Each structure stands twice: as structure tokens, then as C-alpha cells.
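Heads up, this is only part of the complex; the chains shown haven't been moved.
Chain IDs A, B, C and D follow the sequence of writing; residue 1 opens each chain.
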Amino acid sequence: MKQEPIIRCRKLSLWYSKTQALKDITIDFYPNSVNALIGPSGCGKSTFIKTLNRLNDLISEVRTEGEVFYRNTEIRDPGLDVTDLRKEIGMVFQKPNPFPMSIYDNIAYGPRTHGIRNRSELDDIVENALKSAALWDETSDRLRKSAMGLSGGQQQRLCIARAIAVQPQVLLMDEPTSALDPISTAKIEELLSVLKEKFTIIIVTHNMQQAMRSSDTTSFFLLGELVESGNTEQVFSHPHDKRTEDYITGRFG
Amino acid sequence: MNRRQAAGICSRILVLASATIVIAILAFIICEVVGRGAGSLTWQLISTTPSYLNGTIGILPDIANTIYLLLFSLVLALPIGVISAIYLTEYAHPGKIESCIEFAIETLSGIPSIIYGLVGMLVFCQLFNFKTSLAAGACTLAIMNIPTVIRTVQESLKTVPQSYREGALALGSGKGHTIWTVVLPNAIDGIMSGCILSAGRVTSESAALLFTAGFAHSLVPLSEALSSPGASLSVALYVYAKEQGEFGVAFAIAIMLLIITFLINLAAMMIAKAKKKQI
Amino acid sequence: AKEKASVSTDGSTSMEKVIGALGEAFMNQNPGIKFTYNPTGSGSGISAVKEGRCDIGLSSRALNDSEIAEGLNQTVLAYDGISIVVNNSNPVTGLSIEQLALIFTGKIANWKEVGGNDQTIVVIGREAGSGTRDGFETITGTKESCLYRQELTSTGDVIASISQNPAAIGYASLSSVKDTVKTLKVDGVIPSEQSIADETYKIQRPFIMVTSNARTLSPSAQAFFDFAMSAGTESIISNAGAVDAK
Amino acid sequence: MPSSKTREVSISALLLAVTLVCVAAVLLITVYLMWAGLPAISEIGLGNFLLGKEWASTSSNPKFGILPFILTSVYGTFGAILIGVPIGIGAAVFLSKIAKGPVKRILTSAIDILAGIPSVIYGLIGMLTLVPGIRKLFGLPDGASLLAAIIVLAVMILPSIIKLSAVALDSVPKEYEEASLALGSTPMEAYLHVSIPAARSGIIASIVLGIGRAIGEAMAIMMVSGNVANMPSLFGSVRFLTTAIASEMSYSSGLQRQALFSIALVLFAFIMIVNALLHLILKKGKKHE
């Protein structure tokens, strides 16, 4: 493999109080790739990506073991400044969740939080982020209108733009299209291939076709275990594991 | 330390201080009340009627009056409140009449008790000729409590899963039957918390009762209670503190009222817990 | 069901002790009769009689001419002294009626002018319509010219406030005054049963029973009326802190 | 037997009839207050009544101007909101977002108990501790004042502001806060910049409700405000609309009594305005969702 991994995960286990949700996950993610995580409901995909930006901290009684590195930073380090980490590792959620404010304020929220107050600087950031998320054309004339007035697909792209605006290195996406119609889904899948030029993308999806179409690597989770992980084409055409095969042929899930 | 961290610490302190103030206020009130009233809270106080001839004070009649007021006002407010809640959550479609009703309920719950007292006096004491009596007081309190009952029962009806209703309707059950057999049994908690909250209001109310139920301290049997005037515990507290300067007695009553408030909250919490378990 | 015979009285809050004690004694003698007292205030007691809402009205001030013209009757039951009270820490022990009038109208504003500490005087009174206030202002000739710092709605409040404030002065019914506050001599006389009865203590008012000419009293109400006015009730009235009028 | 359809319709009509009791009650209250309150206003004159600066109901030349009461009620309410709202919102943020486990339970019960304490108790304690406290703290001859009333009112409206604001904050979708955190904000920044603005309509509703409570309170402030019909001043003895009614009602007669009902009518008008405001806010909030 050509480069250093940007995220390196070794024997990561996670418990919600007593139940174990992740079991000895070992996996690497490389820069400028789209990495799909698949698996049936409840297998721990969301749990896994939320450990990468420490959003699991919100839940009391979460305990982890193992090692997770972002470049040279141990993500699990209790002394780590999580706000810095989250600046580097952005996230887009399953349900589009724009803030109930204007489109402009949504995008500017992150930069403002990180101390950018200069008006023209913010204007630039907003414009660039919206352009990167392929939303500029649709919204440039209504930046001051509430983001709640956008369609679901637009809202989701807004959330992507919002995440981009703080210039992260990694973008986590938790089923970003599962609440969207086919056309919006296609638009976002298109976007992925553009975004990966700048970011590393880790995307959870229920839709096998989506994983096949748009990812470079695919990892299959089952009951908290990482069953199989590798090049997408290879995983779908020649799965090593019987359980992977059963899942991708729709025998369960 | 940069500006962002400073702002973070400041807001944290402010929020924490606010919460502390709330607890401190309660602690202060409890200390004051208990400190000033504990000495006067005797069994004799609770179990006797006052005597002017002997110069003794007893609050038994006031306890009895409070219970009478509770009973009478709930008997009136409960059915009206529950039925209204059922109508509003299960039958009403958004329309003119409904928004009228909604507005009326909000208005009723916002009217200050002193106005209830005045209108209660005009309507129940004078127009309906109940005189100054527990009946007039109870009617006034009932109207005050209807919005509370409606709202709590409505809340509870809303938490009954829609799937129960759909399930029953899909079996061919009529709407009324569905409500009676499936919905209401699951809203018992709301009806009970409606009762409890009303009880809280009845025990703590004073302004509305002064003008309608008067403040006599004589012990009457249930059969005559409706037509007699009488002070509830809160009114008695008011009277003993203000008219007679008997602060010890007043604070002793205050201790009792605090205990009642505490018990009422405990009961409401237990009901909420039981409901949570069930779901 | 047959109603129990009853007497209803309604009115002055200052008369609570006197009338409560009389009522209790009356019921002890006549177990068949129910006595009720509704302490609503002199004004409401008077209008309650007028409107027939009670048998006997109670007032701690004499009826005025228009009320008598409306066909109401008054019978003086007892006299009540109005004590002038100050905080226990106040060194002043007595005032003259003139000094009182000057203090309550704001012309004397500092205690040192009447031999006390250098403190602004805080004048505490009762609300308009109160029988105690009416009595006090009438006797001191300060009607409508008193400048109060607080107008409280009950005797208890007045006493409590004065007990909390070293600069306060106020008035309250003799029967309600306890040792939480200090009673002043007025023109050198301390209020007592004796000094009220012989009228050496000037600030006093009548407790009256009001009846209506338009209605005759029910037998039970008449019985109470007679009982209250009978000679045997003297000790009851004086135990309640008032002075018997008979 | 009637068809199921007609049966359902008649049940619905029956229930509606009972539900209309609320509407009837509001109408009854309105009509009776007008009936009792309008005569005095017409006799005194609306201008003299509302704008008159002097209230001397029992003097031989009676004056019935209630401007002092109106202003006192307005200032008192405003002051209580000024003190109560920041503390209330702060405590609501703590309750809804920060407190967990036993701390949350204790705070919740504390708020419930504060809400349930009879107002007479607040008044009593205010009279015995707050009033002397103010006198000593500010070196005044007497502590019974608008300030004392404001503090008592602020404490009394706290529970409802906290409870309603906390409910509004609770119902802010967790996704907003998650999104904010994922962008690298601290939790406190998420609450201040996202949760509170998102809960705006609920919080405003709680404030308006607090205003209603404060305007309507009588028993507690009667004991701490001195109760003289002065034009309001922070350290002066003042009388509110509610206390004006409560203090004279029992001794009143004739025009004085009617005027007291007129004050009640004015108070009712204030409350109706507040209610209408609340109604609008809640409706707008619902539309926003």
C-alpha cells in the first residue's frame, strides 16, 4: 500500500455499560479514498464511526479498549482536546440535521466556532463550501433564508457543506442517503468521487449497490465484529467469508 | 487562556450558579419554615378544634375542610376534565370551535386566583345563592382545576401508542369502544396525575377561597360541609399569621403544607415511573 | 332534612376573639343551635345584614348616618382599646395624642423629636375601611391626613412588621398585642381594662352588633343576641381582651 | 339499534357539549367582570380611573385613580422577569443538558416543590426575613418595598420558567447538538448557539407565562410591599393591582366596592393580553416545527 494510513485502528473494542458493541476491530483507512462500511442493522457501524470522532463521549457508560490513531494522535486519549479532533474529522448524519437558522449561518457556524469573525473571510468559506457540496447554484440567491425550507436532499448536501467548511481531513458519513429519494442519492454519490480528492471518506450504508458503485474499500460488520474488509470489487465478487456472501446476496438482513 | 475558553468557563459558572440558587432558595425556605414552626406542631394542634374560651388553637377543622374541598372539587373537575381531554385528543378536528376551546383552556389556566375568587363570589355565593360556603369554594376550585386535568389527561392520551388504536380499529371496534377499552385504561396515569396536581392546587390555594369559602374554623360533618363556610389549611395559615399574629401556628401549618406538597410530588413521580416501566 | 337552628354572624375581624368566645359559650349552653361567624370585615358585615346574608352584623366602628338611615340598628357590645405599639428596642415609653397626630401626619419625622433615638419614624397603619384605623384616626383627628409607610391588611401584619423594625410605630387592637412589641402610654395612661372602662385611656372604639329594622331576628338569633347582652358574659368578654359595655 | 356511524356522531356531540364548559366558564368570567366592573368606570370616567394618580377610596372626597397600581404591577412584573429569567434559563440549561442521575432528580423535585409551595408561605417568609434584610442592607427606615415584592415574585415565577424552558430544551432534537459537536464546538457552545435558539419559542412562552403569574399574584406580595397607594419607586411602599383588590375588598362598600371590581376588570384585561400573546407564540412555535 502506497501511503501511511490516516486512521489506524488496532483491536478496538467497545462496551455500552455491559454489552459489547465492537469486538477487536483492526482496520486502516488511507487518505483520499472512499471506504464503505456495510452490515445488518445493529451490527455496530454507527458505533464504530462515532468512536473515530469521539461522539460516543456523549453517552455515559461507554468504555473502549485497543488503539485508534488519527495520524499520530491517539483518539482514545482522555486528555485529547476533542474539539480539535472533531475539526479534523467531520461528520454527516443519517437524517439531514441543518440547524434551524439561515443557510449562511449553518455553514458559518463551524468557522465561527473556531474563531473566524471576519465577514469577507466567512463569505468566502460559505461560498466555497457550498460549491464543493454542489449546492451553490441552488442556494446562492437565498443564503439568508432558513435552511429548514430546503428539500431533504438539499439539506443533506448543506450538512456536507457545513462539515466541509471547517476543512476537515476525514469525513464520516452515517447512511447519508438512506432518508433521501433516488435523485438526491445519485447527486450525493456523484459528490463522493469529487470529495475524495480532498478528503478521506468513511461511509456507512445499508445499500449494497451504493457501496459497490461509489467506494474503494468495503468492510463488512456483523454483530460487532469486522468480518471482512478489502477492495470493494474483490469483497463483492469473491468474498472470503461465507457470512459476507450470505449478506451481500440478501440471504439475511 | 483564550477568549473561547474564558467564555466557556463563564457560561458554565453562570449555569451552575443558577441551579445552585434554586436549590438554595428551597433549602432556605424549608429551614425557615421548620425552624419557626416545628415547636408548635403538636398532636394537640392537629387533633383539636380551636376554642376561644380556652384560648387554644387546633387545626382539625381546617384539615377536614381541606379534604372536603378536595373531594367536592375533584368530583366536579375530574369528569369534565377527562371528557374534555378525550374529546380534544380523540375526536376534535382542527377547526374554529376547537381553537376556541383551546384558547378558553389556556385562558382559564392563566387567570389569577384572585379573579377566580371575585367571580366565584359573584356567581356562586351570590347568583347561585350558595352563600359563603365550601360548596362555592369547591365550585370555584373545580373551574380552576379543569384546565390542569384536561392537560395532564391529554398528555397521557397522547402517549398511548397510536398502534393500539389502529389495532383495535382494524379489528372492527368502533371509536368509542376503542377509547373505552384500549385507550383510557392506558391513560389512567394521566387521570391520576390530574387528580394529584389538582390536589396540590386545592391545598395551596388561598386567594380564591378567602372570598368564596370564608374562613370559619368549625368542625362540620360531611353532610353539612357543603353549606358551611370553612377555612382550608392554606387559608388557616393566612388567617393565623395575619389576623392573629400566631406565627408559630402558621409555620406549623406551613410544615404540614410542605409535607403535603412533597408527598404530592412523590406520588406524581411514582405514577410517571410506573408508566415508563409499562411502556 | 330538617335544618338545625342556626345563628350566622358576619363582620369585623377585630371582634373575632370576643364574638368567637361568646359563640362558643352560647353553643355550649344551647347544643341545638349552630353558631357561625364569618370574619370578613366591618364593611362587609354591615352590608351582609342589610342584604340579609346573615342574622347579626359585627362592626368595630359606629354606624354612620347613611347606614342608620338605611334602617340599620346598632347595639354596643363592648369597647376595645387601640394600643399604640413600637419596637421593643425603642426607648420612648409614652406619647401625647397631639404628638401622635403629628407623627402620623408626618409633621414629626424623627424619633429624637419625641425623646427617642435619631431614626426616621416609620408609620405603619391599616388599610382604608379598617375599623381600627377609623377609630384611631377619628380620635386623634387625623382622618384622611395620615402618611403611612405601610398600610397592612391585618393586625398580625402590623405587629409582625413593627417587631421587625426598630423605627416603626403603629396601632393595633389591645386584645391582639403580645410582648413581641411594646405598648406606649398615651397621655400618660397605659391601656388596660380598667383605664378603658373609666375612659382615662382615650383611644378606644366600640364593638357593635348590627341588626336590620326590616327583619325580625329568628328565635335562635334573638337568643344569641340576648345571651351576648346578658350580665353573665362579662368575664368572657374581658378574657377576650375587650371591655364589657354593660 | 342505531348504526355505528350515528352512534359515533352522537357520542362526539355529547363530548363536545361537556368540553364547551371551559368556553362557558371563560365567557361567564368575562361577562361577570364587565357587569361588576363597568359601572364604576363609567361613573368615575375611564381617563380619571386609568390615569388618575391618586387613590383615596374612603376619604370624604374619594379619588379612584389606579395609575399607581398599574405602574406598580408593570414595574414589579418587569423586575421579576429581569431577575427570574436569566436564573431560570440558566437552571433550565443545567437541568435539561448537564444534570444527570440524582442531581437531576433532586433539582427536578426542588423545582416541583417550589412550584407547589402556597403563596402565603412565600409572603410570610418574605415579611419576616426579606423585608428586614432589605432594610438593613440598604440602610432604609423600612424594607417593605417594590424591591421586596420583585424578589418574591422572581422566586415565585422561577419554577414555571425553569420547567417550561427545560421542556423546550429537551425537545430540541439531539441531532442539532450532535451536529454542533461534530463541528468541533464544546457542549456549552452547542447549548448557547444551537439549543437555546432552537428552543426559542418555548422559552419565550415560559417567560410570557411567568409574566402572567407575576401580574396575577396577590397574597405573597401583599405582605412585603408595604401596600400604600404611592406611585412606584424601588424602595418605596407600593400597591399592586391584585393587592389593591385583596386589601380593600373585605371592608368595601358602595362605589369603592364597584371600583375594586373595575380594578379586577383591568387586571383581567392585562391577563387576556398576556394569554393572547402566549397563544400566538405557541401557535407560531407549532408552525415552525
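As a convention for this text, contacts are C-beta pairs under 8 Å (C-beta built on N, C-alpha and C of every residue); 3 or more make two chains touch, one makes a residue touch a chain.
Source: prediction; values computed, not measured.
Overall, this complex is built from protein chains in the amounts A x2, B x1, C x1, D x1.
Keep this in mind: only the chains that are shown with their structure count from here on.
Each of the following residues of chain C touches two or more other chains: 13, 40, 153, 157, 160.
Multi-chain contact residues of chain D, defined as those touching 2 or more other chains: 128, 186, 189, 223, 246.
Listed in rising order, the residues of chain B touching chain D in the complex are 8, 11-12, 14-19, 21-23, 25-26, 29, 32-33, 36, 79-80, 83-84, 86-88, 91-92, 97, 100-108, 110-116, 118-119, 122-123, 143, 146-147, 150, 174-176, 200, 203-207, 210-211, 234, 237-238, 241-242, 247, 250-251, 254, 257-258, 261-262, 264-265, 268-269.
Residues 51-53, 55, 131-132, 214-216, 218, 224, 228-229, 239-247 of chain B are the ones that touch chain C when the two sit in their complex.
Taken together, the chain D residues at the contact with chain B in this complex read 4, 7-8, 11-12, 15-16, 18-23, 25-26, 28-29, 32-33, 36, 86-91, 93-95, 98-99, 106-107, 109-114, 116-122, 124-125, 128-129, 155, 158, 162, 186, 188-189, 192, 209, 212, 215-219, 223, 242, 245-246, 249, 261, 264, 267-268, 271-272, 274-275, 278-279, 282.
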